[in-house]
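A single protein chain has been omitted; all remaining protein chains appear in their positions.
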Amino acid sequence: MIFNTWVFAVFGISVLLLYWGVVPQRFKPHALIVFGTIFYVYSVPAYLLLIVLLGVVTYAIAWGMLRPSVSPATRKRLMILGVVLITGVLVYFKYTKFLALTINQVAAHNIVPLPQIVVPLAISFFTFEFVHVLVDVYLGKIVALDPLDFSVFTMFFPTLVAGPIKRYQSFYPQVRRIEVPPTHTFLLNVYRIAMGVAKKTIIADSMTLLTQPILTPGTPFGTLDYWVALFAYAAKIYFDFTGYSDIAIGVSGLLGIRIPENFEMPYRAPNIAQFWRRWHMSLSSWIRDYVFIPLGGSRVSKAMTAFNLFVAMAISGLWHGAAWTFVLWGLWHGAGFLIQRFWQALVVEKVAFLRDPNPVVFYASVATNFAFVAVGWLLFAAPSVPNAYQAFIHLFG
Amino acid sequence: MIENVPGAQNVEEVLAHDPIYAVLGRRIAHPVVLGVLLFLIVVAVIVFGPSAESRFIYTDF
Partner (left out) sequence: MRVLGALGTAVLVMLLLLAGLDRAVAAWFPRFDRVSDNFSPAYLEREVEALAHDPPQTIFIGDSVLWGYKLPAADAAPTLLRRKGLAASNLSFEGGSPANTYAMLRLLESHGVHPRLVVFNVNQKEFSQADSAYQKLHPSLETLSWNLLTADERKLLTPTPPSTTQKPIEVQLDRWVTSFWQLYALRSDIREWLFGDVDAVHALDDAIQAASGAKARTDAAHKPTPDRFEGTYDLSPIDEQNVSLIFLEKTIALLARDHIPAIAILTPTNHTLLHEFIDVPEYEKNLAFTHKLLASGGVRVIDLDKAFKAAEFIDNDHLTAAGNQRLAGTLGPVLAQ
C-alpha cells in the first residue's frame, strides 16, 4: 500500500479509529501485527510468506544465540549463518538479474538467461532490520527477544514500505507501553503527515517533468535545461523521501510509537561526512554500524580506512538499486569523503582563516558540498552510466 | 521544513524547526487552526499538484 493513495487514507483512518477506539490496551501490539499483515498483503500477497519466513528464521537464530548454554564460537557461526542467509535472499531477489546482465555484458553475448524475478516490496528495508537484530544479539546489544515484540517490529506498517530502518532496542520498549499521545502531539503528527503529502505531491512530483533531460536521453535539451534538471532532481529526491519519512514518522506517532528520524537538513551540511550524518540517517547509521565498523572503520591505517569507506559507500550505492550507476554514485560519495579528509589535513589545518569558524567559509562549504551532492545525483537518476556522462558533459561542456 | 533536531524527544521539538510552526507556535495544535491548515494543504495539493501522479522513489528499492 502506497501512502499517497485514497486506499491508504481509508486504511489509515480505519486503523486509527479501531486502534484507539475499539482495541483493548493489551491487544494493541497484536492489532499492529494484523494491520501490518493487511497492509503488506494488499501490495503483494505472495511475498507475505517471504517476510514471515525470514522473520521466523531471524527469530529462531537470534533465540539460538541468546541461549545461555551456547558457546561463543557457535554464537558466531549462528550469526554468520543468519546474516549470509538474509543477505543471500536479498541478493537473490534484487541482484540476480543485475549479475546476469553484467556477466552477459562482460562476455559480450548472452551466456546467462535473464531471470524474471519480481522484487518483493520493501525487501531492502526488512532484510537490513533483520541483519541489525542478528548482529546486535551477537554483540550483546540485544539481550532478550520477545516473539510478540519482534513480530510488531517486523510487521509495523508505517515503516514497512521504505523505512526509516528501525532499531529494535529503541522500538520494543514502546510496544508494551502504548499510550495515547498528548492531544497537541497527536495533532502535530497529523499536520506532519499532511505536510509530507504536500512535499511529495506539490514539489517532488512536480519536479519529475523538469528532470526529463537527465531521465530521457537524446532529447533536444540545452545547457539551461540540464542545470534546471540537476537542481530539480536534487529537490525531487529530497522532498520525495523527506515527504515519505514525514508520513511514516507521523503515522507511527499517531499509533503512539516513536521511530527514528531520517533527515536533518542535509543540504545545509558543510561537508560530505556531515551530509551523510544528516541524509537518510537510518540507513547511513546502519551502513556505519554493520559495514564500515566491522570492516575496521577508521581505526586502521589511512589506506585501509579509505578502502573501508569506498566499500561501505559502494554497498550503500548498490543497496539503492541494482545497477552500475548506483555503485558509481556510492563511489562518488566515497571520493567525496577522501577529498574532504585530504582538504582537511593538507589545507584547512594550515590556514587559520579556513580553520576558525566564520560564516563566509561555512556558506561556501555548504554551497560546494551541495554542488558535489547535486552532481552526484546525476549518477543516481540517469538510466545508464553513458547517460550520466552525457548529462555531465551537457552541464559542464 | 520538518526535520530531525538532534536530541529531540518528541514531534513538537522536531516541529520547532518548521517555519510554519515557528510562525503559529503551539496554536498549530489547536484543532480549529489545524483544520484550517489541513484545508489549505489539501487545496494546495489539488491545485498545485501535477497531473501525473507517481510512486515514492524509495518504495521501488
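Per-chain residue numbering starts at 1, and chain names A and B are given in the order in which the chains are listed.
Keep this in mind: a contact is a pair of C-beta atoms (placed from the backbone, for glycine too) under 8 Å apart; a residue touches a chain by one contact, two chains touch by 3 or more.
Worth saying up front: this structure is predicted, and the values here are computed from it rather than measured.
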| item | value |
| --- | --- |
| Candidates A:63, A:95, A:186 or A:392 - the one touching the absent chain | A:186 |
| Option touching the unshown chain, where A:224, A:303 or A:352 are the choices | A:224 |
| Touch list for chain A against the chain that is not drawn | 5-7, 10, 16-17, 20-21, 180-181, 183, 186-187, 190, 206-207, 209-210, 219-225, 228 |
| Where the unshown chain meets chain B, residue by residue | 31-32, 34-36, 38-39, 42-43, 46-51, 53, 55 |
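Keep in mind that, in the parts below, only the chains that are shown with their structure count from here on.
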| item | value |
| --- | --- |
| Inter-chain centre distance, chain A versus chain B - centres from mean C-alpha coordinates, in Å | 21 |
| Residues on chain A engaged by chain B in the complex (per definition of touch) | 2-4, 121-122, 124-125, 161-163, 183-185, 187-192, 194-202, 204-206, 208-209, 236-237, 240-244, 246, 249-250, 253, 258, 261-265, 281, 319-321 |
| Chain B to chain A touching residues, read off their complex | 1-6, 8, 10-12, 14-15, 17-18, 20-21, 26, 28-31, 34, 37-38, 41-42, 44-45, 48-50, 52-59, 61 |
